[in-house]
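Remarks on the structure that follows.
Apart from one protein chain that is not included, each protein chain of the complex appears where it belongs.
We call the chains A, B and C, going by the order they appear; numbering starts again at 1 in every chain.
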Amino acid sequence: MVSQDKLCELYADMLTARYYEERLQEEYLEGKQPAFDISAGPIPGELHLAAGQEAAAVGVCHHLRADDTVTAPHRPHHVAIAKGVDLKRMSAEIFGRKTGLGKGKGGHMHLFDPDVSFACSGIIAEGCPPAAGAALAATKRNEDAVAVAFLGEGAIDQGAFLESLNFASVHDLPVVFVVEDNDWAISMPKERVTDVEDGSDRAAGFDMPGIRVDQDDAIAVYEAAGEAIGRARDRNGPTLLEVQVHRRMGHFMGDPQTYRSDADEEAALARDSIDRLEAELRDHGVDDDELDAIRDEAESRVDEAIAWAKEQPHPDPDDAYDDVFVNPPSGVTTEEPEFELAEVNADE
Amino acid sequence: MVSQDKLCELYADMLTARYYEERLQEEYLEGKQPAFDISAGPIPGELHLAAGQEAAAVGVCHHLRADDTVTAPHRPHHVAIAKGVDLKRMSAEIFGRKTGLGKGKGGHMHLFDPDVSFACSGIIAEGCPPAAGAALAATKRNEDAVAVAFLGEGAIDQGAFLESLNFASVHDLPVVFVVEDNDWAISMPKERVTDVEDGSDRAAGFDMPGIRVDQDDAIAVYEAAGEAIGRARDRNGPTLLEVQVHRRMGHFMGDPQTYRSDADEEAALARDSIDRLEAELRDHGVDDDELDAIRDEAESRVDEAIAWAKEQPHPDPDDAYDDVFVNPPSGVTTEEPEFELAEVNADE
Amino acid sequence: MSETDEVIDRELTMSRAMVESIAHEMREDEEVFYMGEDVADYGGIFDSTQGLLDEFGRDRIMDVPISETAYLGAAVGAAQEGMRPIAELMFADFFGVAMDQIYNQLAKNTYMSGGNVNVPLVLTAAVGGTYNDAAQHSQTLYGTFAHIPGLKLVVPSTAYDAKGLMHNAIRDDDPVMYLFHKRLMGIGWMPAPSGPKTPVPETDYTIPFGSADIKREGADVTVVTLGLHVHRALAAAESLAAEGIDVEVVDLRTLVPLDTDTILESVRKTGRLVVVDEDYRSFGVTGEVIARVADRDLGALDAVERVAVPDVPIPYARPMENEVIPDADDIEARVRAVASE
Partner (left out) sequence: MSETDEVIDRELTMSRAMVESIAHEMREDEEVFYMGEDVADYGGIFDSTQGLLDEFGRDRIMDVPISETAYLGAAVGAAQEGMRPIAELMFADFFGVAMDQIYNQLAKNTYMSGGNVNVPLVLTAAVGGTYNDAAQHSQTLYGTFAHIPGLKLVVPSTAYDAKGLMHNAIRDDDPVMYLFHKRLMGIGWMPAPSGPKTPVPETDYTIPFGSADIKREGADVTVVTLGLHVHRALAAAESLAAEGIDVEVVDLRTLVPLDTDTILESVRKTGRLVVVDEDYRSFGVTGEVIARVADRDLGALDAVERVAVPDVPIPYARPMENEVIPDADDIEARVRAVASE
């Protein structure tokens, strides 16, 4: 049984993540008027929002400590929030500001917060090997940290993920692969591109347990993830965990979704994991005031972070030249030693 | 029940393949005296011989037609022989001669014989996607050709193979993936690098039948492959087939095999699929004279091919500049058309 | 003499021109098919296959799993069987997940087979920045692909060129990589400059590879460039004309083969060479073009400059991205520098 306090925490993070995406959507689209121009406005470039996928992120990350590594893909905000990434500096990064997590260099697909061991990559499935590597580091150091790699259901056909399953399994690494199945990879429905019905079926070919949470239910995810992460923490090997979620928005902002039927979109909107958890909380006797208080706090956290971000300074053009390498250089010499070496024949 | 004639054909090809490797070993090592120098002798470079793996190649390829595509990895000779690749031109290629399959440009890991739809690649598992592509071409053209990709058990951890399983499965392609499990990937025993015990277990995660032939038995392979290839030919989808074989030689010529126990090597030598098939043939009443005749013919075919190859001319240095592109260029123009285009504003 | 008598004034965006030639080739030859992620119902993230699903159906406009190695390799296999696949890598930046198929298989099989095998495949991919998509989605990588023997490399800058080069690419029996710059395509959500939208003949026509095009004649300074930067160089040339500097703009159109003769002829005339590239500066296009000229006729060179991305990944935020991707001002400054030398 998940405690009521824990449920409230999950709920708070889900609200935060949802509201965050809604606010970003607003900010993003504001700058795209009158005609949509991807490079205009306060948030330029691609923006992949995760509204409808919160259950997976919070259900998993609420088992994690700051030293447990999480890697997220191109759709990372909900995971980052659940993992405890600094919301202000993350927002500043998304707005391309100098005080952002990456000083404005990374953008929304490349959020790195070493304080809570969070990283992302915009290349499908390429976060899986580094997650396995973080788990490997923990075992080498005899620490009990674990690692979690998040990916979409479209990513389970990618070599980087599949190789990582074997790598983790053969080395018994404390890592959990979490597939967020939102039914779509941009415009491609999973049946068209993937042989197995459930992503968790992949586990069978890699001597690893595969679990699927078929409903968009934060509590069910929390319980399943508890098992998987517990197994990792106890050094009993990796797990593949899939969670059914729903994509409430387009693949990226500006996606016309012409490939998607109205029925599919409506169904996704109808199955809302936040409503579901809210109902559960009410069943537990949490009343309107308490729920409102949680919501208010979540929303003001987000509003504050975004307001803060928008006040932050823009980077200078010349900042572009820094940080290609560690700066200042460390651990390396700049002076060549002098030895007296015996003569040798240097001919071929 | 496999007919006696067919068994004799399998036997003949197994003898051919075995003797071929033995003769190449001789030729290769001859030039490496007194001190082993990989770049010296009539066959320079790496040489990966397949003695002990014949059962897989012949058991599979004897179901194939010239228009069925086969891709082989770095250890390709036995497969090429079973597929009917021109033995003389293949030998000339291995000896680096102008009349070789690739005019001396490819070498032993890169044998291409379009007449029998045979190709190889020296990069682990990278022959799998092209095999799937050949199968795709057959389905697009409504032909009943099939494709087979050979790979080692060490290759089942590579993305190119794993992605190909899904690709073939989701598109129901007429392709069979044949894993030759010789227990070793160079110096790495399979338990050290691969999570599943049997390569065929991978199939479970890709909604595809996985079959393993546990013994180094050409007849058993022939029967299992018949099923798999029949399934492909009938457009009932792909199969993963694994065959236990044995590596009788080093990974490549010159491999000291210091990582390998004597017991393992002896066991590999003891389980000889050729002896096994020979015993079977004797049980069928094939007598010594007939067996000797088959052997003699196989050996003289090989001797002739190698003798022919060694008489072939070496390429000229300048041949190196040809064949980067199709020569002469075809299908493309070299003249620019002239149109009168209306004026436009070319500013940004 | 012109192919037709009439003046052609039907203007197309670059993406429509590309699609038109693909559709034409698909009608003519049943063996041509297109595969890629989101190329069917979506019509290509950058409109590269817009409308083709309706005409040709799912069998010939194929969505594929997010398995670039598998599907590019499958395209290689199908091409070796004699089909003529066009395979799209959505962003050139993703090449790293499938590079082995690209450079060890499709680019080398013809050579390794001594010409016994050919691989008539067109590999399309979107390139380029200028819209704040950051380090993993904004590169051009021209130098990376041009360095690989066995692969022809096309980079159109206008609708007219895009169509003629695509016809040639599909008909070519060799593997061709065709890189289209997102900013030039004329996609609804990413405004293009006006330059790439040009008159395009309705008929099919081929533009030969290895024929650089002088997009503007000039006597004082040669600017060699490609893709988006053709238009930035032309804009710079207009401004500089007002200052009395007459710039010749050479559009390479293909990097492999590289039309050294046209470059050289221009440099012999102007004596001053500025190479402009959206790829990373070092070990790439700018170095190659300069070295080709220096190698063939060092004496023809009075002054030389390189304008390219300064060996840093593409940063996200606008001020920094603008800084590293060369713009017309950057080109003007370097042209002025060589003109005054």
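In the analysis below, a residue touches a chain if its C-beta (ideal position, glycine included) is under 8 Å from a C-beta of that chain, and two chains touch if they have at least 3 such contacts.
Computed from a predicted model, the values in this text were never measured in an experiment.
Chemist: Since one chain is left out of the picture, which of the remaining chains does it touch in the full complex?
Modeler: A, B, C
Chemist: One chain is left out of this view; which of C:96, C:191, C:210 or C:319 touches it in the full complex?
Modeler: Touches the omitted chain: C:96.
Chemist: Among the options B:262, B:283, B:318 or B:343, which residue touches the chain absent from this view?
Modeler: B:318
Chemist: For the chain not shown, which residue from B:104, B:130, B:205 or B:238 touches it across the whole complex?
Modeler: Answer from the full complex: B:104 touches the omitted chain.
Chemist: Any idea which of B:6, B:65 or B:192 touches the chain not displayed?
Modeler: From the options B:6, B:65 or B:192, the contact with the absent chain belongs to B:192.
Chemist: In terms of residues, what is the contact footprint of the unshown chain on chain C?
Modeler: So the residues of chain C touching the unseen chain are 69, 93-104, 107-108, 111-112, 134-136, 143-144, 146-150, 255-256, 258, 279-280, 282-288, 290-292, 294-295, 298, 301-306, 311-313, 315.
Chemist: In terms of residues, what is the contact footprint of the unshown chain on chain A?
Modeler: Contacting residues on chain A, toward the hidden partner: 69, 71, 100-107, 110, 112-114, 117, 119, 121, 123, 126, 128-138, 140-141, 147, 159-160, 163-164, 166-167, 170, 322-327, 329-342, 344-348.
Chemist: By the contact definition given up top, give the residues of chain B that touch the hidden chain.
Modeler: Listed in rising order, the touching residues are 35-39, 44-46, 93, 96-97, 102, 104-107, 109-110, 121-126, 154-155, 157-160, 185-188, 192-194, 254, 258-259, 314-321, 324.
Everything that follows uses one rule, which is that only the chains that are shown with their structure count from here on.
Chemist: Using mean Cα positions as chain centres, tell me which chain lies farthest from chain A.
Modeler: B
Chemist: Using CA atom averages as chain centres, what separation in Å is found between chain A and chain B?
Modeler: Chain centroid spacing, chain A to chain B, equals 42 Å.
Chemist: Centroid of chain A to centroid of chain C, CA atoms only: how many Å?
Modeler: 34
Chemist: Listing for chain B: what residues touch at least two other chains?
Modeler: 159-160, 163, 166-167, 170
Chemist: Which positions in chain C are in touch with at least two other chains?
Modeler: Correct list: 64-65, 67, 69-70, 97.
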